[in-house]
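This report refers to the structure that appears directly beneath it.
Moving on to subunit A:
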Amino acid sequence: MSAQAPGGEMVLRVENLVLEYPLPRQSLFAPAPRHRALDGVSLQVARGESLAVVGESGSGKSSLARAVLALEQPGAGRVELMGQDVFALSPGALRGLRRHAQMVFQDPYGSLDPRRKVGWIVAEPLDALESGVGAAARQARIAEVLVSVGLKARDAEKFPHEFSGGQRQRIAIARALITHPALIIADEPVSALDVSVQAQVLNLFMDLRERLGLSYLFISHDLAVVRHVADRVAVMRHGQIVEEGAVEQVFREPQHPYTRKLLAAVPRVGHPRQAVAGATTAP
Partner candidate 1 sequence: MKKLVASPLASAALAAGLALGLVAPALVTPALAAKDSLTLAMPLEPPHLDPTAGAAAAIDEVVYANIFEGLTRIDSSGAVKPALAESWTVSGDGLTYTFKLQSGVTFHDGSGFDSADVKFSFDRAMAEDSVNAQKGLFDSIAAVEVPDAGTVVVTLKQPAGNLLFNLGWGDAVIVAPETAAENKNNPVGTGPFVFGRWVKGDRVEMVRNENYWGEPAKLAKATIKIIPDPAAATAAMLAGDIDAYANFPAPEAMAQFEADPRFKVVIGSTEGETILAINNTRGPLSDIRVRRALAHAVDRQAVIDGAMFGYGTPIGTHFAPHHPAYVDLTGSYPYDPEKAKALLAEAGHGDGLTLSLKLPPPSYARRGGEIIAAQLAQVGVEAKISQVEWPGWLEQVFKGTDYDLTIVSHTEPMDIGIYGRDTYYFNYQDADFKALMTKLNTTVDETARYGLLGDAQKKLSADSVNVFLFQLAKHGVWNKDVVGLWENSPVQANDLTAVYWN
Partner candidate 2 sequence: MTLLSLQDLSVVLDTPEGPATVLDRVSFDLAAGESLGIVGESGCGKSMTALAVMGLLPDAARCTGRIDFEGRDLLALDEQALCALRGRCIAMVFQEPMTALNPVKSIGYQVAEGLRWHLGLGRGEAAARAVKLLDRVGLPQPRFSPDLYPHQLSGGQRQRVVIAMALACDPALLIADEPTTALDVTSQAEILALIAEVTAASGMALMLITHDLAVVWQNTAAMLVMYAGAVAERGTTAEVFARMAHPYTRGLLAASPGALGDILPAGRRLATIPGQVPDPQDRPTGCVFAARCARAAADCLPRPPAERVLAPGHAVACLHPHEEETVL
């Protein structure tokens, strides 16, 4: 089923990206030590392709997402979005490019402004990036994206606190869709959700990709989730990609010891059980 990369144009190309954060200075004379979050990362996402980036906390996967969207200034390396070098653009040109790449965040309760109505939230990218959109057209676009994520048009009048975690994440996705982007960067979109709700949102991601031909940069620490959503997977550790390849390939014959350690650590039903003492318990 997974849509094969049509070998068409690259939606995203990242070439040995380096990003550092200054740490508090330990001594007056030595310059402040710096934490190297991205240490020469290169990857690319073709149109319609879903690339997952998996790694533990502190591996730099979130920094990658921010750098790609020019929210952070990298030390070195290039990011090419829709063929244009993001960091070489003027602020105006960069704004024009943003239409093509939007982001979905992890915490459903943190990614929606509690003081704004859902309609306004979803339309914010539209209002910011496309000019000359009439009120009626705007209303229609809002309704369109809300329905496309399984919500109702009249939900636009409600406030975020009137929705469950799963529904809020759908609203966040609707916001990301409104400018018809080519690439969606999802930073741990389902980690904060319960299993049953998580399944609904994952299915939504897969439906949208098929229907709208979206390409994903899907960031997660959960290998199981990655299996479902991604065509290719890149394993990150300490700011570097240690292994990359087709999902089946990497999951079946992990090359890098770290990948193997990750896969082994995931508890799986049916596999040998922990040496656990204990007889049956009466009901």
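Selection rule, in plain terms: all candidates are chains of the complex that A comes from, given by their letters.
One rule holds in what follows: a contact is a pair of C-beta atoms (placed from the backbone, for glycine too) under 8 Å apart; a residue touches a chain by one contact, two chains touch by 3 or more; residues count from 1.
Please read these numbers as outputs of a predicted model, since none were measured by experiment.
Student: In the complex, what candidate makes contact with subunit A, out of 1 or 2?
Tutor: 2
Student: Could you please specify the touching residues of subunit A with respect to candidate 2 in the complex?
Tutor: 1-2, 56-57, 164, 166, 194-200, 202-203, 206, 221-225, 227-228, 230-231, 247-248, 261-262, 264-271, 273-283
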